[in-house]
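Partial view: only certain chains, each at its native spot in the assembly.
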Amino acid sequence: MPVTPEILREVALTAEEYERAVALLGREPNRVELGMIGALWSEHCGYKHSRPLLKRLPSSGPHVVQGPGENAGAVELGDGLVAVLKIESHNHPSAVEPFQGAATGVGGIVRDIFAMGARPIALADSLRFGPLEEPRQQYLFRGVVGGIGWYGNCLGLPTVAGDVFVMPEYRQNPLVNAMCVGIAEREALVRARATGVGNLVVLVGADTGRDGIHGATFASVEDPERSHRGVVQVGNPFLEKLLLEACLEVLATGAVVAMQDLGAAGLTSASAEIAARGGTGIELDVALVPRREAGMTPYEVMLSESQERMLLVVRPERLDQVLEIFRRWELHAVVIGRVTDDGLLRVLENGAVVAELPVSLLTDACPTYVREARESPDIRARRQYDPRSLPDLAPSDVLPALLTLLRSPNIVSRRPIYRTYDHTILTNTVLPPGAGDAAVLRIKRHRFGIAIKTDCNPRYCFLDPRLGAQHAVAEATRNVSCVGAEPLAITDCLNFGNPERPEVYYQLVEAIEGMAEACRVLGVPVVSGNVSLYNETEGRSIPPTPVVGVVGRLADVRRHAGLGFAGEGTVFLLGPQSASLGASEYLASCHGVVAGAPPELDLELERRVQALVREAIQRGLVLAAHDCSEGGLLVALAESCVAGGVGGTFAIDELLAQSGRLDETLFGEAGSRVLVQVGPGAEGALLALAHAYAVPVMELGRTGGASFVVRGLLECSIAELREAWGAGIGA
Amino acid sequence: MSETSRWRAEVYVSLRPGVNDPQGLAVRDGLRRLGYDEVEDVRVGRYVQVWLRAPDAETAERRVARMCEQLLANPVVEQYRFTVEPA
Amino acid sequence: MRFGIVTFPGSNGDHDALMAVRLGLGQPAELVWHTERDLSAYDCLIIPGGFSYGDYLRPGAIARFAPVMEAVVREAEAGKPILGICNGFQILTEAGLLPGALLRNASLEFVCDWVFVRVERTDTPWTSRLASGTVLRLPIAHGDGRYYVDERTLAELERTGQVVFRYVDADGRVTAEANPNGSVANIAGVCNAQRNVVGLMPHPERAYDRLIGGDDGLQILASVLAVGLEVARGALRDVAE
């Protein structure tokens, strides 16, 4: 079979990669084998560009039970329980069909969690769109949010947290990252390792159709809409619910040696991965795979990305027990093969060999690339921009500016999104979306609880990927600390453009190094993650978007803090007393300028601020806590007043004196900044604590009443602020 | 709009062949559980009735076709068929 | 008092109901598989929320034909207290055990929130311990909660007092703003003519602990215990005689 350039393009292999495969194999691969190699050597499955870089992320720590390499990571919670976490992107499918693309993204990440033997308990979603006034973006926004809600709500999982950011650069390439968190007994964790020669390989769940063939490769090339091939996947959350319950029941029997979800590159990837991890081989017969359509070729069966399917390795003597449980759940489960000792992935059709490849060739032998990294001069120039070259804000313009920011899509209420997500099901939700900087969940019958949040400011990352990625880690962990939880671990989703371009590869390298440094200083390991590259169209890339998902632990879940000011109290600012306007929401929303250097970040101070906030909350000193992120100090104060339905009188004269500029003082942004409200009598204790942690602290004023007052600058009603902020995203 | 007349279009939207139809599968299994063993397959789609004004049948049909392209069907996963008659 | 909670394929509120009864009420409860044909062992039944059969075709349309439903109908006719929550409410209307139908929310969106409902009738086993007019704060989470009956039937329901819960504002007033899904006459829950079968869209089983936002739901779940007491007294009487 002569390989034409067309065939190689079809499977997204370069001529060099093809030669490499031939050399390793010692012969020309046939079409089926070529398709399998192409899929597993794709960026999506093979991590060709990111694998060498990901090594730089710290992945160990005292709490870590399972680091990267399995279906998801796991961290110790106590009482023998672990939290299992993972985030995944479904960007390309969502650009083509937003509703189903986002829905199947949720389905995929949930399977990763229960494949570990964990019961999923919560979802979070991190979304990026272009300007929402545009019809196309409205369509994408509604489709994506609708799809996430449909799948998660039907599955019975609460979607409790997330983040959304809008920038024009996401027009052609929206981002949909879904995170799932599960709980498992430490001892009951399952590893996806096919061991025990002669053990049976069982496929369970949906029948296999021609869905999303080449999904893995299409997630690895530019311009999703044009590059998309194969049939769009339609999810079935109902089937996934049955699969979830049945798989957990089956795992509890101890009859199962390994479990692996079928995701990108379907059966090929799933079987190769469990064999690779188990150091074994697998032989399977595609004729045994239940089909949804007639006339499917071995190639199609091996590469189909039909949803809601799981692969299990089962002890032969326990097979009947396993099949009986699946039958009871009305699920289709069949033996399609067995574990071998020859290290080969052998694919048969009615007993005849149609493909036979060394497992290691598919997994370990995947080529990796280190590219040239060069920063785009345009971006470097933008970073040099000095916001102080702009005229300062006039006092009379403070209120209009505040209202403009409260209406900005990056700040305005997210309620229109999370109101369509079931966030009360499972009866664990202590702080629902919108109530705190992170969601707080209890774990029934345990004293401790967990907190969840995702974050990433892509404008920071665009202007300085290294610093921006540090901010992403800092803000996500800060949000978790602000509800009283200690950040335990991170799962990250690296969304970037085409790494073959030096300026994109530069962003990738810088962001990973920035993230690694922040994780090291803050003591939070990365236990799982996902990489999505080629998020660009016609050479225009998305801003670097290293989304950070965090799981934190509250020693006593009753000791938590929301972001809404509660009645009368004193409000303090913890952290840096200076802020800057570079890369700020203020510059973008009020001046249409996306430039300047993002705020500097002192990671040591960040660590102390977070520790301080957590201890203050644990000691019961805090009525409310809210981090100052997009929009700066005044926006954070307004958000906490509106959320709590209480006004306040604040003074910023000292800060203003230090800065000399009104815009910078009110709307400038900085890391490591948290607002805390304490009740009467607790002021001294908080100040002492701040002193002990060597954290700058300043009293800003007192809450109470129904009007929002900044002495000598502005006075308005809470209702007016609520009207602006409460309009809600996408409205 | 004075010399236009009233038309009723019936639009049938269904998933493209090959596209997974979980709803159809669920209905098929439901029917079989009810004893309709003769049921071989089920596909579930949308049935949209549109009442509109147009000078003549041709115009009505041309307009409805465009409505389907633009809004009533999602070309990525769906196909459509329609009829137009005087209302 | 033994609670039976029916699990259909796709139910996802069954476990919450189990927890509410066990942790919130401290009563024994068991999940009942959808193929079960005998429910006589339970003193009352909960048809829980979720997406039985994926809500495909119409919510509850396919589940109503599950084998267990024949037993549910039998127990309903025998007067056993039955509570249908959300999807359970939809299943009971599809099965004809409760009047009306639940249609797509007027907003066309799934809505998850906390709402206020007013107790309209206390002569059902599920509201017997509540004072008429009591306002409860409960979670809702549904995409198809718009209660519909035609005018004639509505008048009939009002006359016979089968409207058990209505969406209201915090002060107990029936307003359009307080209606989260466009239900006729702000109806959140109804009962059958016999009054032993009650269905509602809000989730009492998700409101059994202040830590998770509220415990008003317990007042509904606890009401049925009065029936349990009656049963117990009856049993004692039999022993005495």
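Note that the chains are named A, B and C in the order they appear, and that numbering of residues resets to 1 at the start of each chain.
Here, a residue touches a chain if its C-beta (ideal position, glycine included) is under 8 Å from a C-beta of that chain, and two chains touch if they have at least 3 such contacts.
No experiment lies behind these values; they were computed from the predicted model shown.
Q: What is the chain count formula for the full complex in this file, using the labels shown?
A: Written as a formula over the shown labels, the complex is A x1, B x2, C x1.
Heads up, the rule we're going with is that only the chains that are shown with their structure count from here on.
Q: Give the chain pair, either A-C or A-B, that is connected by more C-beta contacts.
A: Comparing A-B with A-C, the pair joined by more C-beta contacts is A-C.
Q: Distance-wise, how many Å sit between the C-alpha centres of chain A and chain C, to the nearest whole number?
A: 37
Q: Which positions in chain C are in touch with at least two other chains?
A: Residues 53-54, 56 of chain C touch two or more partner chains.
Q: Which residues does chain A have that touch at least 2 chains other than itself?
A: 236, 238-239
Q: Can you check the complex and tell me which residues of chain A touch chain C?
A: 149-150, 153-156, 236-239, 241-242, 329-330, 418-430, 432, 442, 444, 557-558
Q: Which residues of chain A touch chain B in their complex?
A: For chain A paired with chain B, touching residues are 96-97, 100, 206, 209-211, 231-236, 238-239, 292-293, 306-307.
Q: What residues of chain C sit close enough to touch chain A in their complex?
A: 9-10, 12-13, 15-16, 19-20, 23, 50-51, 53-56, 109-113, 139, 141, 143, 203, 205-206, 208-209, 211-213
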